[in-house]
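The complex is shown incomplete by one protein chain, all other protein chains being positioned as in the whole.
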Amino acid sequence: MDKNKLKKLLEDVREGRVTPDEAALELKTEPFEDLGYAKVDTHRGIRQGIPEVIYGAGKTSEQIKGIAEVLLKNGSGVIITRINGETAEEMKSFEEFRYYGAARLGYIGDPGTIPRRGNIIVAAGGTSDLPVAEEAALTAEFLGNRVTRLYDVGVSGIHRTLAHMEEIMEARVIIAVAGMEGALPSVIGGLSDCPVVAVPTSVGYGASFGGLAALLAMLNSCASGVSTVNIDNGFGAGYLASMINQMEGIK
Amino acid sequence: MDKNKLKKLLEDVREGRVTPDEAALELKTEPFEDLGYAKVDTHRGIRQGIPEVIYGAGKTSEQIKGIAEVLLKNGSGVIITRINGETAEEMKSFEEFRYYGAARLGYIGDPGTIPRRGNIIVAAGGTSDLPVAEEAALTAEFLGNRVTRLYDVGVSGIHRTLAHMEEIMEARVIIAVAGMEGALPSVIGGLSDCPVVAVPTSVGYGASFGGLAALLAMLNSCASGVSTVNIDNGFGAGYLASMINQMEGIK
Amino acid sequence: MDKNKLKKLLEDVREGRVTPDEAALELKTEPFEDLGYAKVDTHRGIRQGIPEVIYGAGKTSEQIKGIAEVLLKNGSGVIITRINGETAEEMKSFEEFRYYGAARLGYIGDPGTIPRRGNIIVAAGGTSDLPVAEEAALTAEFLGNRVTRLYDVGVSGIHRTLAHMEEIMEARVIIAVAGMEGALPSVIGGLSDCPVVAVPTSVGYGASFGGLAALLAMLNSCASGVSTVNIDNGFGAGYLASMINQMEGIK
Amino acid sequence: MDKNKLKKLLEDVREGRVTPDEAALELKTEPFEDLGYAKVDTHRGIRQGIPEVIYGAGKTSEQIKGIAEVLLKNGSGVIITRINGETAEEMKSFEEFRYYGAARLGYIGDPGTIPRRGNIIVAAGGTSDLPVAEEAALTAEFLGNRVTRLYDVGVSGIHRTLAHMEEIMEARVIIAVAGMEGALPSVIGGLSDCPVVAVPTSVGYGASFGGLAALLAMLNSCASGVSTVNIDNGFGAGYLASMINQMEGIK
Amino acid sequence: MDKNKLKKLLEDVREGRVTPDEAALELKTEPFEDLGYAKVDTHRGIRQGIPEVIYGAGKTSEQIKGIAEVLLKNGSGVIITRINGETAEEMKSFEEFRYYGAARLGYIGDPGTIPRRGNIIVAAGGTSDLPVAEEAALTAEFLGNRVTRLYDVGVSGIHRTLAHMEEIMEARVIIAVAGMEGALPSVIGGLSDCPVVAVPTSVGYGASFGGLAALLAMLNSCASGVSTVNIDNGFGAGYLASMINQMEGIK
Amino acid sequence: MDKNKLKKLLEDVREGRVTPDEAALELKTEPFEDLGYAKVDTHRGIRQGIPEVIYGAGKTSEQIKGIAEVLLKNGSGVIITRINGETAEEMKSFEEFRYYGAARLGYIGDPGTIPRRGNIIVAAGGTSDLPVAEEAALTAEFLGNRVTRLYDVGVSGIHRTLAHMEEIMEARVIIAVAGMEGALPSVIGGLSDCPVVAVPTSVGYGASFGGLAALLAMLNSCASGVSTVNIDNGFGAGYLASMINQMEGIK
Amino acid sequence: MDKNKLKKLLEDVREGRVTPDEAALELKTEPFEDLGYAKVDTHRGIRQGIPEVIYGAGKTSEQIKGIAEVLLKNGSGVIITRINGETAEEMKSFEEFRYYGAARLGYIGDPGTIPRRGNIIVAAGGTSDLPVAEEAALTAEFLGNRVTRLYDVGVSGIHRTLAHMEEIMEARVIIAVAGMEGALPSVIGGLSDCPVVAVPTSVGYGASFGGLAALLAMLNSCASGVSTVNIDNGFGAGYLASMINQMEGIK
Partner (left out) sequence: MDKNKLKKLLEDVREGRVTPDEAALELKTEPFEDLGYAKVDTHRGIRQGIPEVIYGAGKTSEQIKGIAEVLLKNGSGVIITRINGETAEEMKSFEEFRYYGAARLGYIGDPGTIPRRGNIIVAAGGTSDLPVAEEAALTAEFLGNRVTRLYDVGVSGIHRTLAHMEEIMEARVIIAVAGMEGALPSVIGGLSDCPVVAVPTSVGYGASFGGLAALLAMLNSCASGVSTVNIDNGFGAGYLASMINQMEGIK
């Protein structure tokens, strides 16, 4: 049941066309399929409005396959996050499975058929940040967004960032990915006037404390319009940027 | 110089109607007014697209007044954040100054004349979180957004949150404000399908460590579409929510 | 010497039927068996009232076997916590040894003969939390409790939790297991009116800091009746829940 | 609506004596009274089963009075936590208000009329821990429990603890309050076989880091049956201990 | 005894013109004057090469005066760091005492007579960082350096920094002062090719944790040539920058 | 384009010999070569004034080779930091590649031809600190500095440090490398009157927390002239020390 | 009952001259006096062997007086730690009360009559560390030890420490007190061959984090024979040093 069906159902209740009892029954009959190890939301569409995602970390390949099968019965494509090469190998029993190793992402379905709209920039500070940046960029693409990648634009070479000034000013949303001192979102936030999703990465050593330095820097950004997701959470950034990029205008 | 003027200028350069030299000159002549203690952006509009804001913390009332005067010459309203009652008292030399004590916000201009559009929900966990929630809500209103307040909807009384289910599902953006365990954004993020801006507050004691507990909880939220701003940063949340709420649709 | 025998002995002293000297002698003769590497309490029953437990982490299989043999001489079943598959393999020299790999628990004896009483719910947020949840659930079962498992009921899909509302309201004790933002105990604590034992898990990444985020969230829970055990301490939660579930009524 | 009425209502629905619509209506009509700054649960009894509590920190005396008035309409006594002497002074407009300064607790009603049952021990390490210990002890008494206070029984004078050995072994629940190294719950947990609720206090200096040292020690307690609440959370401990002490026996 | 005299003495020993005994005696006779509460180095010049400094924090005005008197006997000017207005008032018994309130610095002597050489830039992110920036700038000036102040050049308004590009490229040393996300040294370090001394400030709130966020960011700077001093340590930065600015060329 | 060429270009603009357009064009035509995974600065010389460096951590050997090839086209030597033995093996396709295993540094070119000037001391506390000390020392040598190594001069054997008193007093810059309690820079800073670059190492265990203890000690050094770089950042220290050592005198 | 009496009693039991019952009775009759708010050990002598101490922090002057009266009945002098001037004023009702303001210590009795033996050095890094150093020195003197004070011997002026080399080598125990980088115990530990008790102080700012930096440095000291007490715990250091100084030789 997708969101529109749900809204219609609720309107029917308000208008008296459906009794609350009937509505409750309809909602209750198919909320999730219980696999024992997981309850798979088969009408999650009502609450989130987008294709299905399996958070792969901490799940066996059997569990992932089981969940994917239920989701695919509903017809949508499936994104699988945080899976390593070994698990990916076993996922090949799904004919349309593709693996994006750098980003540790898998996709079941044909990403080429997804129409891409709007304009999300994914900017990254250094070569080592690419895995997280790619996780964000691919997630956004699978969710139907047009993505521009600006990689290796770290703040200690500010001319490289400025060289992309025009693209930055045209973006609808920007994902700024950086490790070490995590300054990229502040600089980009000052140059743009769109929402900036900051993604700290665990790239660094010593006093980076696994990404803590970058995380704190981003939370303290003096640029307006910046918010932050968890360390290395490229998926979360891509998902949120997609939500924002696809906002409809106020009617 | 607002954003549209800037874009036009750049297009003129591209089309050859203006030489780069002329454009650079035009940009250079008025970028900011230097008050000694502060460089006031008088064409910040080009980069951020909205009314002016003075971050009040750590500034004397003389400094705030000086900056406000420069900004008002350009005709826009002025929001002043983080000012205490004493400083607010001195700001009354501005005829149209209003002070919102709970939120530590001041506004110069007539907020009643600001048209309000779209739909932002500000949800807060408990009575003690209201100052931060109000800072977010008022900021959003001053920036031209319609705001719905849902206060005292903490997760340990989930029925209170569920009672507002329909409003939550209708929002374009939600600001979720909570201290202590900081669980509100996770619950709301699961109930809605719009971006959720999470604001941890320093409300709590002991192992809340000044809001750290809530901050970490929000960064680790398992709900999609959630991002986080600094502890007690109601202004930042309101500003970002405004940006998102006022997104134009993809053309 | 079990608790009842001890109380009788003390009463005998108070009544003058036994001299303190005699009592002290009786207590002193068998307090523990010293294996060199461990002092095994053979009348621990007096102080704790329940079957024996060996904390397996940091012990060699020889040490575990040695302790188990002493304990079994006293006739009770033996729970062994935190043992890996390799050590478990070596424990098979005990005929009745069973290994529960997911929970890293071993049991010597026949768990099927343990009568199960009362009603403990073990609720867990996600698939990755199952090992800790199972450690809690099995511990509680071995200690003679009836256990209901509610898995994959994370707070970002609140309808899944609410679907079990009636079970939650019927429980005598609830163990709430969650990693990441650790919000489950707050939500469940608000829905129930029985003690909730919160177990943070190390599930998560980045700013979860090995379970610290969930731990802090649980300690700051705004729901009443919630207390917290160490990160990943499923055994401790199961043991405590058993104590509470088996409380006798006030006479 | 108390818990029994609720269960009856749900059974009526199951048996068909009441339609779900009617039940929902009944539940919906009085869930909470909205004071603007707070939503007061007037049928919280259904979910928690005990007298009402106002968390006083961060609320003005006007807000506290407003909430108290609504709660008193339902006839129960009211506990107010974390209020300072000044606020307490203003609460004296309630005739039956009593203030317990050391514990920063207020009570509206006559605590002398509360019947006290069972047996909770509140043990505290040092004189400086008394405010938190008293918050726990008074809370438990207001909720109808018999309380035994064992103060100044810190682990560095173990003979003082042992002098109370018999009382410790007779308790149904023990609240162990300690600052500094926080070892009391471990020692008491080893001496007793009932649940121990550990309360770290912020008493100490230097490397106690505001109670963090005691908190970590308690979370790592090697004694079984110990769980921990937030630093200085005497109220939470008293509330939980009351829940456990008043457990009915398994039928 | 200044550094040149010391080197001469040591050479005399090497050449046999002075016996080690005689040298040791000379060195031993005047190393410091013992005031009981402090040992004042009266030939510290040998080891540090510059005017005298009294670290004022934690010292009474009597102690500061006592130390200043000893130092002035040797003829040099005296810098007093971290003194508040009250102590400064009492220092006015020294005729030539001057107080710089914003920087909490005092100077005994006539700073106008100090010749200023070379070129140190002190750049600061925001108005609130000025006290620390001024402590650095004044220290450097008192130690004989020419100082250029670039204030309010935070990274979220990068055009303000770029407007000073030429000055930045001409500097011999740069002191970069910033609170919040602490990104300024990274940006400036990338634009310049001289040593950058980074000074984190405690300016900020919430997750700035008293300057920790800025400190970590600076330690993790990906720009080369950047090193960091303690939070708010303007004096230390000014002192080090002076050392570097006044380096003689390699002979 | 090196720094002198850049200054000349800017002067030409100021004198009117070159239009800004022409200057901008010249600057724009060759700022960096984009390899897809990295933007290689081929005129970084303008901003930093020294040979090229590749930060090797997190890059594949293919990426390092690609970048090195671009840099070598410009004729300079190349330092590669933080590469392990395996990657170093693959770098041997460059004829002049040398690997310094202890310091995890590689160099392409003939270091024997680099003229060495001035005087940098690298002092280290213990044998375990040598890898970081060597990274600093080799970096400084590759950048054209004369380096004196003083190893195993930890503060708990102060006579060993004092035995090098004369060398310490002759240095132009000192790099002080230490793990554990990190006291070396304080002692050396008190003995010398030149800038001291402090490098904390991750050597230690337990409460060294991966170098945090040494880092904090160095940041809090009470000796003047000390600044600190990231934990284990031998490269950064060597680079900065080189900048300082090669300072020209004030004209 | 002092230690010798206790040993005699136990020997009497072993020899059969006293029954265990009689011994237990004797021990039980006077272990402590219960004041309600504190249990005062009146035969603590058996376990600790030295004069009585009242830890003053967190106690009212009434409580302190009550405890002091009980202790004085047993005839010994009384040390009161951590009392402020106000409380000290009220203690003057005891005729022989003396207050040592800098160290926040009080003493009831005549310290002039205490014989002083052995040789404890109290060394301190800076003027600001004196309060903690004096707390240690006075405690040691009250407990009957001869104390030598070496103040202002911080490691950044190592010649000041070396000037006291002979005293350092003659000490039986050394207490080394330091804030900021906390390096003094390492340097002194390397110069001496007696136990060194390290006391970190909260002196410092910024990254000293209230003494954490000094504490970690001391715990990581590479000198042998060093152990550490809590931040600012001068009393504990003086007490421990007294124990060590007064060790009898092995018989």
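Per-chain residue numbering starts at 1, and chain names A, B, C, D, E, F and G are given in the order in which the chains are listed.
The definition used in the following text is that contacts are C-beta pairs under 8 Å (C-beta built on N, C-alpha and C of every residue); 3 or more make two chains touch, one makes a residue touch a chain.
Here the structure is a predicted model, which is why all the values come from computation and not from measurement.
Enquirer: Quick one: say which of C:L150, C:V197 or C:L215 touches the chain that got left out.
Expert: Looking across C:L150, C:V197 or C:L215, the contact with the absent chain belongs to C:L215.
Enquirer: Which residue, D:I54, D:I108 or D:V187, contacts the hidden chain when the whole complex is considered?
Expert: D:V187
Enquirer: In the whole complex, not just what's shown, which of G:V153, G:A178 or G:C194 touches the removed chain?
Expert: G:C194
Enquirer: Which chain F residues touch the hidden chain?
Expert: These residues of chain F touch the chain that is not shown: 126-128, 130, 151-153, 157, 159-160, 163, 203, 205-208.
Enquirer: Considering the whole complex, not just the chains shown, which residues of chain G touch the missing one?
Expert: Output for chain G: 3, 10, 47-50, 53, 117-118, 166, 169, 172, 190-195, 197, 215, 219-220, 224-231, 236-237, 239-240, 243-250.
Enquirer: Name, in rising order, the residues on chain D that touch the hidden chain in the full complex.
Expert: Within chain D, the residues touching the omitted chain are 125-126, 154-158, 162, 180-183, 186-187, 189-191, 204, 206-209, 212-214, 216-224.
The rule is short, and it goes like this: only the chains that are shown with their structure count from here on.
Enquirer: Measuring centre to centre with CA averages, how many angstrom lie between chain A and chain G?
Expert: Here chain A and chain G have centroids separated by 59 Å.
Enquirer: Averaging only over C-alpha atoms, locate the centres of chain E and chain G and give their separation in whole Å.
Expert: Their C-alpha centroids are separated by 39 Å.
Enquirer: Residues of chain A that touch two or more other chains: which are they?
Expert: Chain A, residues with two or more chain partners: 126, 157, 190-191, 206-208, 212, 215, 219-220, 224, 230-231.
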